[in-house]
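Working notes for the structure below.
Omission of a single protein chain aside, the complex is shown with its protein chains in their original locations.
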Amino acid sequence: MLTIINQCLLCIYWVVLIQRIDLPDVQSSLAVPSFKLTRVGVKGVKKLAHVKRPGKKTIIPLVTTIDLFVDLPASQKGSHMSRNLEVAAEIIDISLQKPVPDMESLCAKIAKLLLERHEYATLSEVKATADYFLERNLPSGKKGLEPYILIAEARAKSTGEIKKLIGIKAVGMTTCPCATEVIRKMISAGNDAVVPTHNQRNISTLMMEVPSDDHEVDANDLIEIAENAFSSPTYSILKRQDEGKLVLDAHKKPKFVEDVVRDMLGAVLKKYEKLSDSVVVIARSESEESIHKHNAFAERVTTLGELRK
Amino acid sequence: MLTIINQCLLCIYWVVLIQRIDLPDVQSSLAVPSFKLTRVGVKGVKKLAHVKRPGKKTIIPLVTTIDLFVDLPASQKGSHMSRNLEVAAEIIDISLQKPVPDMESLCAKIAKLLLERHEYATLSEVKATADYFLERNLPSGKKGLEPYILIAEARAKSTGEIKKLIGIKAVGMTTCPCATEVIRKMISAGNDAVVPTHNQRNISTLMMEVPSDDHEVDANDLIEIAENAFSSPTYSILKRQDEGKLVLDAHKKPKFVEDVVRDMLGAVLKKYEKLSDSVVVIARSESEESIHKHNAFAERVTTLGELRK
Amino acid sequence: MLTIINQCLLCIYWVVLIQRIDLPDVQSSLAVPSFKLTRVGVKGVKKLAHVKRPGKKTIIPLVTTIDLFVDLPASQKGSHMSRNLEVAAEIIDISLQKPVPDMESLCAKIAKLLLERHEYATLSEVKATADYFLERNLPSGKKGLEPYILIAEARAKSTGEIKKLIGIKAVGMTTCPCATEVIRKMISAGNDAVVPTHNQRNISTLMMEVPSDDHEVDANDLIEIAENAFSSPTYSILKRQDEGKLVLDAHKKPKFVEDVVRDMLGAVLKKYEKLSDSVVVIARSESEESIHKHNAFAERVTTLGELRK
Partner (left out) sequence: MLTIINQCLLCIYWVVLIQRIDLPDVQSSLAVPSFKLTRVGVKGVKKLAHVKRPGKKTIIPLVTTIDLFVDLPASQKGSHMSRNLEVAAEIIDISLQKPVPDMESLCAKIAKLLLERHEYATLSEVKATADYFLERNLPSGKKGLEPYILIAEARAKSTGEIKKLIGIKAVGMTTCPCATEVIRKMISAGNDAVVPTHNQRNISTLMMEVPSDDHEVDANDLIEIAENAFSSPTYSILKRQDEGKLVLDAHKKPKFVEDVVRDMLGAVLKKYEKLSDSVVVIARSESEESIHKHNAFAERVTTLGELRK
């Protein structure tokens, strides 16, 4: 028989009651069928974090969306998912008082603590994204904040190994080298003439592993590298003259998505020449083609060592 | 006391049992607090529908996503939402055997039947969208299917009045008239020279009320109107020469989003000169600006009568 | 003939040159065809804003996504869209130093300034959304930040009239009253027994016009109202006992989406009894039905005066 829960009278008693009873730990019961699982956790957790870059005074507020996972052995029915939220809250809420130096460190701290709290796990993984604003010199000469997206990841193993990555998404402009040369020929323009071509919004991603030694990878530098790889960076505010100059500059530097990825890789090689061969590099570029309804895409997932060959 | 439901033994008995009992109609009970509601229903219903245009042989399969609403009087606690699904299933599933002539008629039929089934409702509203493919002449001279989005709506009143709308979303290309003229001046080009400018993907929407008399509004014509209003339509396949020609053509016809909307309105006025003044027209254009991270947008919501003034 | 733009030598000269030339104002030229436009502007502008509530010390950082529009007369070819961005930057960037009291005031300031800068406009409209975190008492007794969405709007007329709205989106839980009673009957449970039913994630929206007089509408109160209208608010962290209690509480308060909307309306009436009849109220509730692949939805768009009838 199921005992009636009286909403009015028993409610207070019941609250008192349940504090004494020993609640079942269903997650720790045996799994049937007993397969191990690669990743178990939570997705889409929204948290406010505070970052303060080394040597800077400003606190950067980041509205982060986080995914947190651990693996699960074949014997355990469930992962204690509330622990993921407790770990995220502990570390991120502390950041509101004591800001972390960067988002990848935040992820690494969370990944490490996830392994401690999930005693059955051998791997943990944390992924975070956040809107990010960086001061840029506008073509008008003024300064202004432009929007970007930060991406950070960390993976920890029960052996103690931790990998962390920092990355960015930047929006820029590409002008098509193919249409440029085809049209140059079609209108018999000289090699140094600026000719019309199709151009479009491009979204590029650059991610790098951050080694635990002294050589720091800064998200701002990755934004710089991505923006230099576009035909032109773009800006919120452009008055007529700035717009004209930006468009002409972009036409002098036509770029396929392939070029954007390669130029990011080239700049990464140059900028991070002291980093070790094992450092992972991910570069992606996607153009919302103005002449097509679909997008153009290029990608390289590699290591500094591979790039140096 | 709550009777135990025995999972093993009583299960079959219980199924038999419930077929005899009189189940409560909670939706029809009194609402507290008793406010009437403007729209109550379901969103995101996915259905496969079949359309066959008058005088055509081909059956067009449409994967539609539908929202269906009725109003709800202050006295009634809940709307019987399963009736919305029954109505949608009845009318759309029949279309698989006996195709409807167009998507707006499908919505109108559903809207009418919704009012019959929800005896307490005075208004019903149905919105549907679907991917749609139309054969176009590619610049290469070949024919090919290009993707569009169909939008249909219908609103019915218990007085018998029914309004239906058909609309489309088309993706095209706009070249900026402002940068064109600024750059023409900056590089001292003549008035008839094709000069570089920024261009981008543009998504335009054109919707029209479909009167119940003889004059038919055809979604294919609305697509035609939208594509003519762009600097250029776009195509899935463009070989080098076609790409060059399309880009040059688009540069000879620079368009603000404002121009795209106005040119759609102008073409609608001309095409539908026999339709009555009361016919609703909605025109929107949004450019994914290549020189900015944000979009440019223009809109006119009006009637043919207003446009004719 | 189009003058060659020499990329190397003339670049600096050219920059100097263009500062002397008089650039064309294409937007101010005549529109052909000459229809007026309802809304012209920009969408998806991302800005960081600072809000400080009256009487509070904490600065709230808001990553806002803003749409800004004005109308456009039939005579004018284009709206000067860069002015929208300048206005947004001016007002929002100042907020980083001198925080605004609330997001709807920010929108109203922008809407007002838009009309000043677009001398041809008679209407302006600003819409903003932002992730927002509010401290809540977790069931465990601890305090924690829960995520919400802020929505603010402002519309200004050249006659001086300004309307502003503040709203919120909150995520909660609903348990179905219909399945509750049907199952109560099916398992012959008593009227006060807590019986199983289907429950699901619900996203509710509550927006209110904010009059320009003393009576303030606070987004935090709207969140409070929405969370009370759910079967239960939800929390990031729930340990076993808290989870059990929350689920039982939610089962004692079953709610249709219709109930959620009506209970929000009822609470609004009570809370804002001093506000005038003309104040606009918008309440929406959408349940991601666990027993269906589609969503259930209810809405009322009205005024306090209508609700008081």
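For reference, chains read A, B and C in written order, and residue numbers begin at 1 within each chain.
As a convention for this text, contacts are C-beta pairs under 8 Å (C-beta built on N, C-alpha and C of every residue); 3 or more make two chains touch, one makes a residue touch a chain.
These numbers come from a predicted model, not from an experiment.
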item: Candidate in contact with the missing chain, chosen from A:77, A:157 or A:271; value: A:77
item: Candidates C:32, C:74 or C:291 - the one touching the absent chain; value: C:291
item: Residue of C:37, C:128, C:217 or C:238 touching the missing chain in the full complex; value: C:238
item: Positions on chain A contacted by the hidden chain, ascending; value: 1-3, 5, 14, 17-18, 21-24, 26-27, 31-46, 67, 69, 72, 77-79, 81, 85, 177-178, 180-182, 184-190, 193, 195, 256-259, 261-263, 265-266, 286, 292-302, 307
item: On chain B, residues whose C-beta touches the chain left out of the figure; value: 2, 4-7, 15, 18-19, 23, 25, 45-48, 61, 63, 82, 85-86, 89, 93, 131, 133, 144-145, 147, 189-190, 192-194, 236-241, 243-245, 248, 252
item: Missing-partner contacts on chain C, residue numbers; value: 1-2, 4, 146-147, 171, 173, 178-179, 182-183, 186-187, 194-201, 232, 234-236, 238, 240-241, 243-248, 250-251, 288-294
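As a convention for this text, only the chains that are shown with their structure count from here on.
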item: Common touching chains of chain C and chain B; value: A
item: Closest chain to the centre of mass proxy, which here is the mean CA position; value: C
item: Inter-chain centre distance, chain A versus chain C - centres from mean C-alpha coordinates, in Å; value: 26
item: Residue numbers of chain A (touch at least two other chains); value: 2, 4, 147, 194, 236, 238, 240-241, 243-245, 248
